[in-house]
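Let me give you the structure first, and then I'll get to my questions.
A protein chain is absent from this complex, but the other protein chains hold their places.
And now, chain A:
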């Protein structure tokens, strides 16, 4: 599975790592929904570190679509909220 961190690049992540990343992802989502800025920063940081450590950098010269996309390290909770709800493409 290829996961892209916006502004950083793509990582090949094995399926074994997914359950753990899912947990971290759920924490980020909970923080976004709760509007908890500190928890969000911590959870997003942990998720990105999780992807970087579990994954191997995807070769830059190969053209593959990412299976999953993550916001950048310095994304704010507002930016992520806007990303999710701004266009109204995906409800709630």
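Assume a residue touches a chain if its C-beta (ideal position, glycine included) is under 8 Å from a C-beta of that chain, and two chains touch if they have at least 3 such contacts; residues count from 1.
Basically, contacts and distances are computed from a predicted model.
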There's a gap in the complex where one chain should be. From "Pyruvate dehydrogenase (Lipoamide)", "PspA/IM30 family protein", "Heterotetrameric sarcosine oxidase delta subunit" or "Glucose-1-phosphate adenylyltransferase", what does UniProt name that chain? "PspA/IM30 family protein"
Where chain A meets the chain that is not shown, the residues are 3-4, 6-8, 18, 21-22, 25-26, 28-29, 32, 63-72, 80, 83-84, 87, 89-90
